[in-house]
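I'd like to ask you about the structure that follows.
Heads up, one of the protein chains got dropped from this complex, but the rest are sitting where they should.
Right after this comes chain A.
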């Protein structure tokens, strides 16, 4: 009986279940869906509407094509907007007078500085800024041709409590006839606001002036108009500046500490909450985040339970030691704004730990690159500011982000030369392309053409025979007028003769006739073989950003004189190759003529000397690398024939002394010694190897 009941019940259940299954499908399915859904599995949440094909378009085509505000010119519209948004919403189009910068390129971007009044005290930092502008290639003393104006009054420190605070700014600037509500003015500032709120207030109305300021708040920052500059101390060097601390790339790149911060905690007031949170991440092992409560006079009043312990920990670690041994440094905001990147305060460690080795290596080098390119001296900071504004004024010929962010940095990339990356010597690898297969020979001729056996004739033959030579340009710098076309020998490549106007620097003028990336610069009396030219050119194609040449020279530090020395002796290393016979990229012609100051070029022209040293300085300053010397038979003007000694200028001791002086003058302008020594030369693979000459491609290089 019991069994029957049991089985009956079971059967009933099964029947019910079946009934439910067949007739109550919907409920069942939903139940099933709920049961079978895996966690994380996405069910189609946004349905495939059955009538989706009938949904209306969001707009009619004529609505899209209609230009809003038809009939109103862009500048009229902007004018209307600028009236609404006033100065706080300045953009280049509304607050900057482009008509002042009408001339092309550098000529169009002149910077005028207001003369400083004697009564004004100008801080060390601001004096450096003004000096940088005065020395820059954009400086003008004539306000009529200026595109940008810089005040002579020190505006760096606008903290009312500071000793360098200049009062009555509003009245004073209103007195300037050129002020024009700040239009086309550039104002530098490092500190603004004061205790307790440290607002962004400068204490005077800057009107429509562009603000170049340290720690700008994004709320006040006028994008595309203001410029953010780094906070720098009064000891920041005017020129050159130290190289970064990174001298090698250790693997693994991790250092003793993963993350470090050491600074004040600010017990109260603005910025204190951020700094207060820092102790959460301190573990005393790989993450060291130290704060001290000691700040100001009355810190003990606000002292909390953590202070004593924190202060002790703070003293235990040395800042410099931490800085050098930490993989990452934390940059939280202080009283004034530092960085908002701090958001994930408690997540920082796990995030930081997740950064891969490659990334650390790359980041570390990137910081060095940015430091060396833009921040290491006041000159660089100021020039970067000017170049940013110039790029905005001439937006159609400006640097792109790639130029700003890759080596050698934006300051050495002149957009007037080209805005196309492949036209520069330093981007080939990053773009995955190779330099061109041809070169242009530029021969510097100073002696008149009198016989067909002159060295220049032989040189023309040799160079034109190279299969890589696309054209030859003779730069005629002789007292005599250039000979007629028929005097030159017939050649397989086009020959152009241009007038050098008897200036030494003319050999580095960016002649429009140079159409190839590679330039072979030659003196008229250079003795070379076609194979030597070919080999050097192939080497250059492997090192297109460097000078590749034959005769080397060297510089050294002379501790007795306390000055740089120059030597032409045979040495085991070299830092210069003479440009009397050298390959380099044609962009360096442009840099030589437009980046270097007129004063250095004048020096070269006046002495008719040192142009090769200057070129080596320039290229090494760009690359941070030495030039490359290639194999050559040893007769390049090394052993002058006795009868010609008098006419050869480099045999003259005066000439040599001049070169010594040049090295020091140039190092002075660059602010450091850019030349770098190298200990090798590049030879053909089988050079002087004991193997059949028949195997050797460059066998004639070995003949003595």
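Criterion: a residue touches a chain if its C-beta (ideal position, glycine included) is under 8 Å from a C-beta of that chain, and two chains touch if they have at least 3 such contacts; residues count from 1.
Heads up, the rule we're going with is that contacts and distances are computed from a predicted model.
What does the UniProt entry say the missing chain is called, choosing from "beta-aspartyl-peptidase", "glutathione transferase", "Annexin D4" or "Exostosin-2"?
The chain we cannot see is, by its UniProt record, "Exostosin-2".
Looking at the whole complex, which of A:178, A:202, A:491 or A:625 touches the chain that is not displayed?
A:625
Can you tell me which of A:429, A:513 or A:563 touches the chain that was removed from the display?
Reading the full complex, the residue touching the unseen chain is A:429.
Touching the absent chain in the whole complex: find that residue among A:383, A:413, A:539 or A:591.
A:539
Of A:250, A:325 or A:461, which residue touches the hidden chain?
If we include the chain that is not displayed, A:250 is the one touching it.
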